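Note that one protein chain is taken out, while the other chains of the complex remain in position.
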Amino acid sequence: MSLRTESERELTYAEAVFEATRSEMRRDPNVFVMGQGVDDPRGMFGTTLGLHEEFGAERNFDVPLAEDAMTGIGIGAALLGMRPIQVHQRMDFVLLCMNQLVNMAAKMSYMFSGAHRVPLVVRAIIGRSWGQGAQHSQAFHSYFMHVPGLRVVAPTTPHDAKGCLTTAIRDDNPVLMIEHRMLHGVRGVVPEESYEVPYGRARVLTKGDDVTLVGISHMALECVRAKHLLSEIGIEAEVIDPVSLSPLDVETIAASVERTGRLVVVDTGWLSCGASAEILARVFEHLDGRRAFVGRRMGYLPTPCPTTKVLENLYYPTARSIAETAYGLVRGKGAAEWQPPHADSLEVSEFRGPF
Amino acid sequence: MSLRTESERELTYAEAVFEATRSEMRRDPNVFVMGQGVDDPRGMFGTTLGLHEEFGAERNFDVPLAEDAMTGIGIGAALLGMRPIQVHQRMDFVLLCMNQLVNMAAKMSYMFSGAHRVPLVVRAIIGRSWGQGAQHSQAFHSYFMHVPGLRVVAPTTPHDAKGCLTTAIRDDNPVLMIEHRMLHGVRGVVPEESYEVPYGRARVLTKGDDVTLVGISHMALECVRAKHLLSEIGIEAEVIDPVSLSPLDVETIAASVERTGRLVVVDTGWLSCGASAEILARVFEHLDGRRAFVGRRMGYLPTPCPTTKVLENLYYPTARSIAETAYGLVRGKGAAEWQPPHADSLEVSEFRGPF
Amino acid sequence: MLGPAGASRRLTAEPMEVPRNSGTAERLYRSMYLIRRVEEEIIRLYPSDKIKSPVHLSIGQEAVSAAVCDHLERSDYVFGTYRGHALYLAKGGDLPRMMAELYGKAHGAARGKAGSMHLVDVDVGMMGTSAIVATGISNAVGAALALKMRRSKAIVVCFFGEGAVDEGSFHESINFASLKRLPIVFVCENNFYAIYSHVKDRLAGPGLVERARSYGVTADRIEDGDVLACHDAVGSAIEAVRRDEGPRFLECMTYRWRDHVGPGEDRQYRYRPEAELDLKIKNDNLAALGRLLPPDLKQLIKAEEEARIAAAIDWAEKGEFPAASEVRDHVFAD
Partner (left out) sequence: MLGPAGASRRLTAEPMEVPRNSGTAERLYRSMYLIRRVEEEIIRLYPSDKIKSPVHLSIGQEAVSAAVCDHLERSDYVFGTYRGHALYLAKGGDLPRMMAELYGKAHGAARGKAGSMHLVDVDVGMMGTSAIVATGISNAVGAALALKMRRSKAIVVCFFGEGAVDEGSFHESINFASLKRLPIVFVCENNFYAIYSHVKDRLAGPGLVERARSYGVTADRIEDGDVLACHDAVGSAIEAVRRDEGPRFLECMTYRWRDHVGPGEDRQYRYRPEAELDLKIKNDNLAALGRLLPPDLKQLIKAEEEARIAAAIDWAEKGEFPAASEVRDHVFAD
């Protein structure tokens, strides 16, 4: 998917992340990158590749395997006005630094009544495919959406990846940026100049009157694919990418649901107490009985992620399962069975890892 | 609040927790307690007081300040058939052991296809009052509700505290039991014999046709108080205590909302991606347009917890604010303003800490 | 809002001649006396329920903060724990604003949002304290990293109890500090207990100093009882860090007289031998230091500090509580 704007230059998502990082490092000497392997020959899937060559070893450095302290160290540096960017190759590892992120970073501004600010960016990559298994496939964005004092963004397009990261780096508050591994190779138009993508503004990716599909991160792609499947049988889906999860642009989503009367929220994560629960609840509260609607949540199965492909394929929502769900909502209980054609997700099916 | 059953013996919540622990330790030599200060002269607010005297120092022992490894050690012992009970004086500290709970305990049964089981009980105490501040007042039950493979219980009454803990200890799966510090001193009828409170069964505490109030943990008490305030002006609230959060008994709650058409979920925690979002979403999905209803979520303000009393008082839902919210739902937009009388929560107002 | 004019932020009395190490003894006595007396006032005030938050007192432990901070510039940074009154005061934190903070008032150090457990005064480099054990240590290391990246001459001192060494976070932090040779002093206040748990029941092996050395960090154990000796030992460690010789670790032996939390005593719990406590009280560091000062100088110091304390309490009591609207302020920096 590429959203064409004035400029026609295309980059991959990984390149867009790299570009935002490099241009902010050029702009502000306080910006630096720290993380396991950020300066290694693979450069975090290319997103940090060689930054130490331009900016010196002090501004793009490898760290010990010590997620808790390294997060605390980032916070401490931020207290003195540095602007660290930390990267986790898998979001599963942030479970080791929840204490610093939630008990410290999120609270320091409030607890000290503004005496401190924590301009910290944490990039966390959600793994998928090629047998990532139970411990390399998890998505914990809801954990951060739960906590006041943190911002959470989950850009889907290269354009938004660059813009969200730029906004995050310039923000004086701790920001979690969620990147889906399946998006790193996806291409899209990215302006060369710097720009910020604002918090709390959802993007309507496609217009439609029959059903609202909200897709988070990689699931926005699958929703667009589902939309095409649905179009073929005359159902017009409006696809919305929230982009920013905290704060969340409930107005845009609710306005769409007000028209369509039907909502499917598709998350790259579990449902229970997840982002999809929050979005559904927020739309419900927002419409507040003024407009009846029906809604569904989709996401990971309520199990750990199985490794074997045959089971892993069942674990994730697909364009097809999203289309089926939307179809069920639109046509209602009595409708004829509809089996949408298979829609290939090349970024998944062609992925060969190794991680 | 005491739910009178056949027996009339009353215990405090803390005593009920103690009794369940002691009787399971007598019943099964594999049960043991480990945690910071469990064998100290205060015995975790009395819940573990002197257990080492009856069962020996090996079965109720203090541990270093090392939440991550101690959790992993509990898991390792459980793999060999022991049944550890771990206690965190404050739930805020579980952020240090999220990795072991989520990446290991929750996954071992599935990841190894049943080759392992993890009979671990983690008791986590939510702090409140007497200036606990931002880092000693948090409630993270939604984090555990999010993750497949964990069970989460949040008993409100001494009766359920004993029964839930007994169920948890006998369960071959990891269970989080959430205890609210404000409940430890609350008295209620507790049978002397052992009994299990089953997962996934909510309790209807009071019947009513006008509005459904769902109160989690300590908030169930406040909902009962709110119910009394509402009664005085002729509004009958049905108060439901979910008791078990994962699995959740959505049927009972939805059946009530189907009657009342109005739902207020009151959590002792933040709203965003919280238990209240999940409950609201589940009820919405369950009724699935068959019955329109309006709903509200209440919980912590979307801020860290302030220390000073004047602000802390604003931070938590109260019987009064719950009653006001319910009143608004029942009487609708045009209704006259109603200021419910103050209902004292003695367990809060008389609490003098120190922790 | 600043404190009353009389309450200057730094301890500015001129040094006077006293038997040994005169200026130092005077400064340390003044600092320790202030800490002791402020906390005694907290004990006195606590039953009134005006201080509605847990307090963790440093009575008995004053020497460590006083001795360390005496070597620090205002531009140096310190990080501490919930047991933070002593550090806040020794580093020159504003006393009236501390008292107002304990009272939960709007003119408190953090407008009442922090309470005793989260004292902060960035103007003097008191960077705040955490109530989650050991979590401030990595923050302190991060501050030292920032100083190094900026080629600053300032240093960081990080205070924590021996209980914090149990936490993995300590190890990750000291390893990184050593790896990058950061300008930081780790000051472990070993008071033997974490709540009611003795260090020997939590810490395996030859001891804290050996732990630190296993990270390539020069480490010393400083015995309790001689404040001036402690001051000297701390001084050379700090000088080494200033000379960019990499981090230092100091195990400062000390002892808490009061209960872990709250204003009371804790003899009734019998978790520690009464004789152990009695001996510490008998060998009171503050009294011993006082004996080195001429009586009239001592009296002068006392009078001055008493006046500051009284003024601070008075100022704190008079202030307003924050307005309800403040509850939503500062969730984010703007």
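Observations on the structure shown:
Here the chain labels run A, B and C in written order, and each chain numbers its own residues starting at 1.
Please note the rule applied: a residue touches a chain if its C-beta (ideal position, glycine included) is under 8 Å from a C-beta of that chain, and two chains touch if they have at least 3 such contacts.
None of the values given here were measured: they were computed from a predicted structure.
Note that the absent chain touches A, B, C when the full complex is taken as a whole. Across B:117, B:170, B:228 or B:286, the residue that sits in touch with the chain not pictured is B:117. The hidden chain makes contact, of the residues C:217, C:313 or C:327, with C:217.
For the chain left out of this panel, the touching residue among B:32, B:93 or B:270 is B:32. Considering the full assembly, C:167 is the residue among C:39, C:121, C:167 or C:305 that touches the omitted chain. By the touch criterion stated above, the residues of chain C touching the omitted chain are 166-172, 174-176, 178-179, 201-206, 210-211, 213-217.
By the touch rule set out above, chain B reaches the unshown chain at residues 32, 58, 63-64, 66, 68-82, 99-100, 103-104, 108-118, 148-149, 151, 172-173.
One chain is missing from the display, and on chain A it is touched by residues 36-37, 40-42, 62-69, 92-93, 96, 130-136, 301-304, 306-311, 314-315, 352-355.
Assume only the chains that are shown with their structure count from here on.
Distance from per-chain Cα centroids to the pooled protein Cα centroid is smallest for B. The centroid of the Cα atoms in chain B and the matching centroid in chain C are 37 Å apart.
If you average the Cα atoms of chain A and of chain C, the two centres end up 42 Å apart. Annotation: 31 Å between the Cα-based centres of chain A and chain B. Multi-chain contact residues of chain B, defined as those touching 2 or more other chains: 68, 92, 96, 133-135, 301-304, 306.
Shown for chain C are the residues that touch two or more other chains, namely 113-114, 118, 130, 132, 168, 331.
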